[in-house]
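With one protein chain held back, the other chains of the complex are shown just where they sit.
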Amino acid sequence: MRPVYVLGVGAHPWGKFPETPQVQLAAHALGAALRDAGLGWRDLGGLVAASSRFEGGLGWGLHANELLQSVAELGIPTLNVGGGCAAGGIAVHSTALMIASGQCEIAAAVGAERMPKGFIPRPPGTKDDPTDSDYLRWVAMGATNPVYWALEARRRMHEFGTTEETYAAASVLMHRNAVGNPLARYRAECTVAEVLASPVVASPLRLLELCAVSDGAAAVILGTESAARRLGVPLVRVAGYATATGSFGDPATRIPTISTNPVAGAPHTSEVATAARRAMAMAGLGPEDVDLVELADNSVWQVLAWPEMLGFCEPGQADWMLTHGEFDLDGEMPVNPSGGFLSFGEATTAQGLLQVCELAWQLRGQATGRQVPGAKVGMSAILGLGANGASIVLQA
Amino acid sequence: MRPVYVLGVGAHPWGKFPETPQVQLAAHALGAALRDAGLGWRDLGGLVAASSRFEGGLGWGLHANELLQSVAELGIPTLNVGGGCAAGGIAVHSTALMIASGQCEIAAAVGAERMPKGFIPRPPGTKDDPTDSDYLRWVAMGATNPVYWALEARRRMHEFGTTEETYAAASVLMHRNAVGNPLARYRAECTVAEVLASPVVASPLRLLELCAVSDGAAAVILGTESAARRLGVPLVRVAGYATATGSFGDPATRIPTISTNPVAGAPHTSEVATAARRAMAMAGLGPEDVDLVELADNSVWQVLAWPEMLGFCEPGQADWMLTHGEFDLDGEMPVNPSGGFLSFGEATTAQGLLQVCELAWQLRGQATGRQVPGAKVGMSAILGLGANGASIVLQA
Amino acid sequence: MPTPTSIPVVDGLFDVQDGAPALVGAKCTACGTHYFPRRARCSNPACNGAEAAPVRLGPRGVLYSWSVQAYRPPPLFGMDPWAPYAIGLVDLPEGVRVMAMLTGAPPEAFQIGSPMQLRLEPLRVDADGREVLTWKFAPVAEHVA
Partner (left out) sequence: MPTPTSIPVVDGLFDVQDGAPALVGAKCTACGTHYFPRRARCSNPACNGAEAAPVRLGPRGVLYSWSVQAYRPPPLFGMDPWAPYAIGLVDLPEGVRVMAMLTGAPPEAFQIGSPMQLRLEPLRVDADGREVLTWKFAPVAEHVA
């Protein structure tokens, strides 16, 4: 497989944009990425869209097609990929394969989302089906998404003695990082006391410890080394890219299931752990080589648990790392310099692409206001509905 | 890119199966393909699902994930790809890339569908949106899918003098081929008189000249040459695989749009024409090398128009070819030995996979009752909503 | 034509100026390609995403093809009373081929190549007694009868 490089990245700011249709958010993000690369629409040899179910895509999840029909009917191959919140990472993976396999020289991945308000609901038009666990979790126990993270967070308090103050400190870090990121929705610093004073949503988790839902869009353009050199863009290589699904025996209780069959020794959140391991192996790198990570902080629990899962520290050590500043921008293992989901709010299909945009800005030294000094290797990790995981490793 | 081979194919019969959930149809088809290859579930290194919007997929189009969670939590990479009725072809393409790129040795594509009854409706939960052409075509003129094909069929009568009898003869051929296919839903022979006596649905097209909606499922397992040799399966190579989208100026009026901007000289149904051209180029073959074609006969119009579009005969020549038996199983260019959509009824995401199954059976000489003598090269061509086209070329 | 006693089936697809109806589409500010209905940008790859501005289309054209729909479409199509009707594709001089209901002749009496003219005609009467208008094309008067 031939090497794959980042040619351009771009994003629409996160927030609520009731006047901007989904396809327009997508066109904005991809347009920005094209300008960043010095390319025009007609230079694209392929387009992969992270497929949303909330809006756009001609009603059938065909977001890449709708975008092309709106802006440039190029005739190029497209792919519309699902994967819940991991779709953006999966889209980058598919795009990298298009380049690596020789199918095209330049291809783009895009994700754009306008989310409904409040707790993420069932898909539009879903029927009440007793064999559908998404129906069961709502009708039988009203289990909202935050409850799933809260159950993990409470268990961690039991196993490792994590305190409510440490969880709050994770939120403080995410919001502090976002101060320097003009794309983030929430850019005000906050204190541990303010986080602890925010209302409990699902104990032990509070409002400022859970990600909101947002609108947003991001795009990544990948290409061959020769394309990168011709365009004169900073050389950032997609050194590793992988996707995975859940393994039998994984103890994680996944949204929207209502049970698990934990097997002793099986990895937790295996879809993400496996994807990350595969991406690192492909890059020929280990956790010690990674200068920053962008991970899916649906809640503060992930800010502590995932660095352990990804091998950046030992199980139970993340609390110490966080409280001693090691997850800070200038720490040993910077976590979510972008500000993460907690500062952006989640725009499902766009989120995995925004992670890769942030990695590219960091490795290029363009992350003004939130730059990790001397960043050379960045890694993303994202989880999606249906036990989908994806991880992308960039190297400068 | 390394060569890709067909290791196994399998399908569930087409029909109406109200008691069989979508995921069970999928498991049936993939199980049959695994047995055909001499493999078990745990041998799969990747799984691609043609993503449906009608049923299953955990409500979010995650059909590959749902299938793995139902039968084998392998942790393998999955991909859920959209593409309307072309999704099955796109899924084979993505699966081939997984093998060709070196990402895995053995991977499967699956499509399974349970369709709602009657005219294909808007997606579940769709809002009335004046910027959505699917809303406009229904609310302003009530244009059903058959009308789109009828408009093409009438125009062909004007341009080439195609007669209603010739259209009826195309239906007769499809039904005759299906007599030998136990997977087909409609397996009774019919006559031109019977077709002409069937009710007009959208003039000039009649009930027996349009495909019904069906439930069905099909799966294809691909792998490396060494895997094929190790398993001892007949060596059928995926010589070409391509997808494409519509080009600017294409004169086809696409479901569900209500206008086109035709440009002189632009190819009709360009997403399919382009995909087919790319697949043939990849295979290093020309139309004269193809021994049979499986094409998406949503109506009898395609049985005449598409062989011309694909280069198997000159524009306007298909009527003569059909009426002189050249599209028959023993003709110069056999069209849809399987019986096609007209004999199966359409199970959207499964259809593109069933085409590839049929190509494999034909090239292996296993298409008992409908075998094209001496078939060595087979080609599929399929069109999907959103201007998606896909084409697969198999070679024995 | 729209009056206080009539409403369009969908806003913004057609209008009437000085008594003359027209479809409302868009025209690319770069290459001049016309679209129906309105859209924000041109999809000609040569235009690299150029903007498209609103423009009136028609009202005359040439019939490219037609069909008669014999079965009643799903309820979103509120035609009342319902009867089999013709749908056609009409080539407008601006280069747009528009799909529309056909009127002004029996359903099976249309001919490819006929000059056609835009008409706004009621699909049904709504609960407030207003005619719900849609766009249709009819053979130009001197060419029928």
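In this document, chain identifiers A, B and C correspond to the written order of the chains, with residue numbering beginning at 1 in each.
FYI, contacts are C-beta pairs under 8 Å (C-beta built on N, C-alpha and C of every residue); 3 or more make two chains touch, one makes a residue touch a chain.
All values derive from a computational prediction rather than experimental measurement.
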Touch partners, limited to displayed chains, of the chain removed from view: A, B
Hidden-chain contact residue, picked from the options A:Val4, A:Ala49, A:Met115 or A:Val147: A:Val147
Listed residues A:Gly15, A:Pro124, A:Pro234 or A:Pro251, member touching the removed chain: A:Pro251
Interface with the undisplayed chain - residues on chain B: 24, 27, 31, 40-42, 68-74
Residues of chain A in contact with the chain not shown: 118-119, 121-122, 128, 130, 133, 135-144, 147, 150-152, 154-155, 158, 199-205, 248-249, 251, 253, 257-262
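The rule is simple: only the chains that are shown with their structure count from here on.
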Winner on C-beta contact pairs when B-C is weighed against A-C: B-C
Chain nearest the overall C-alpha centroid of the shown protein atoms: B
Centroid comparison with chain A (C-alpha atoms), farthest chain: C
Cα-centroid distance, chain A relative to chain B, in whole angstrom: 34
Chain centre separation in whole Å, for chain C relative to chain B (CA means): 33
Interchain centroid distance [CA atoms averaged], chain A/chain C, Å: 45
Multi-chain contact residues (two or more partners), chain C: 43-45
Residue list for chain B, restricted to those that touch at least two other chains: 122, 248-249
